[in-house]
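Removed: one protein chain of the complex. Kept in place: all other protein chains.
After this line comes subunit A, so read on.
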Amino acid sequence: MRYWRKLGLLAPLALAGCSTDNMRLFHPVGLMGGLEYHYTMWITGIMLLIIVPTVLMTIIFPLRYHHSRNAKYTPDWHFSAVIEILAWAIPLGMVVVLAYMSVSAIYRIDPWTTPALADAPGASLPPVKVEVIATDWQWVFVYPDENIATIDDLVVPAGRRVQLTMTATEAMNGFYIPQVAPMVDAMPAMISKDAFEIDQPAEFTGFSTDFSGAGFSWMYFKTRILAQADYDAWVKSVQASQNQLTYDVFTQKIAQPQVNYGAVPSYFSAPNAGSLFGKVVMDAMMGKTYPVPDSLTKSVSSTEGEAPASPAAK
C-alpha cells in the first residue's frame, strides 16, 4: 500500500524523538523537578493506553475498509450501545484517574507550602531566603539575611531548602529554572513564592518565561548550587563589595528599564536588604511604574553593547 510507504517516512523522526539527551525536562534534579518528572511520565503513560489503540484504529480502518478491498460493509450500522457506553466510560475512567493524580500532585508540589520538600535532607536546617525582583529586564536577587544582592546570578548552598519570594517592578514575568524549580510568575504589586532544594553542587540556567518587553530574551540568569563552605565564602566576599545596593540605587538605576546583554552578573553589599523587597511591592501598589518609552523599545538590540541610556526616574 502506498499509504504505508508514506507513513514509513515518519519513522526516522519518531526515532529522533526517542533520544532525550537534549531535553532538560527528562533529566530532573532535586525533589521538585523529580516529582514533576514522575507525574509527567505517569500521566502520559496512562493516556497512551487509550491514545495508541485509537491512533492504530484511525490508521488501520481506512486501509482495512478501503473500497478496493471489498471488506464487510454495513452502511446503516450507526449505533451500538456497548460501544457507546465504552466510548464514554473509558475516557471517563481515565479522566477520574488522571484528575486524582493531578490534584494529589498539586497538593504535594504546591510551591507556597512545599510539602514535597518535607522529607528532604535540608528540612531540618533553616531555609535560605532569597527575594526575587524581576525588573525590566533583569533579575535582582536579594538575600535579606545575608545583606547582599546580585543581578542575574542566583547562588545558593547545596543541601538546604531555598525559599524564594518574588515580585516585579513593571511587567509580569515568569520565574523558571528547568529541571530544578517549578515555573511561577513574578508579578508587580503582588508576592509569589517558589522553592527548591538541590543536594549536590551544580549549575543551571534560569530565565523568564512570561513575555515582558523588548529585553525579554536576555532575561536569563545563572543558578549556582555551591557546597555550604564555598557558599559561606562567597557570601563573605560579596558582603565586602564596595558596590552598594540601596533603595535609591535600586529605584533610580537598577529598576530603570535596561537590557543586560549576555546577562552579565553584578554583586552588591546591601546593608538594608531586609526592607527593600517590601518597599518595592508597596511602591507598585501605590502606582509607581518604570515607564518604557517607545524610543527604548525600538532601539533594543539594534547595536548590542551600546545599551540605550536609562531615562530619568519619574
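The criterion applied here is as follows: a contact is a pair of C-beta atoms (placed from the backbone, for glycine too) under 8 Å apart; a residue touches a chain by one contact, two chains touch by 3 or more; residues count from 1.
As a convention for this text, contacts and distances are computed from a predicted model.
The listed options are "Cytochrome o ubiquinol oxidase subunit 1", "NADH-quinone oxidoreductase subunit K", "ABC transporter permease" or "Spermidine/putrescine import ATP-binding protein PotA", and the UniProt record of the chain not shown names that protein "Cytochrome o ubiquinol oxidase subunit 1".
The chain not shown here is touched by just one of A:31, A:117, A:148 or A:187, and that residue is A:187. Contact with the undisplayed chain is limited, among A:200, A:228, A:272 or A:301, to A:301.
Seen across the whole complex, the unshown chain contacts subunit A at 3, 6, 9-10, 13, 16-17, 20, 22-26, 33, 35-36, 39-40, 43-44, 47-48, 50-51, 54-55, 57-59, 61-62, 65-67, 71-80, 83-84, 86-88, 90-92, 94-95, 98-99, 101-103, 105-107, 109-112, 136, 170-172, 174, 176, 178-179, 182-185, 187-190, 192-193, 205, 207-218, 220, 261-263, 284-294, 297-304.
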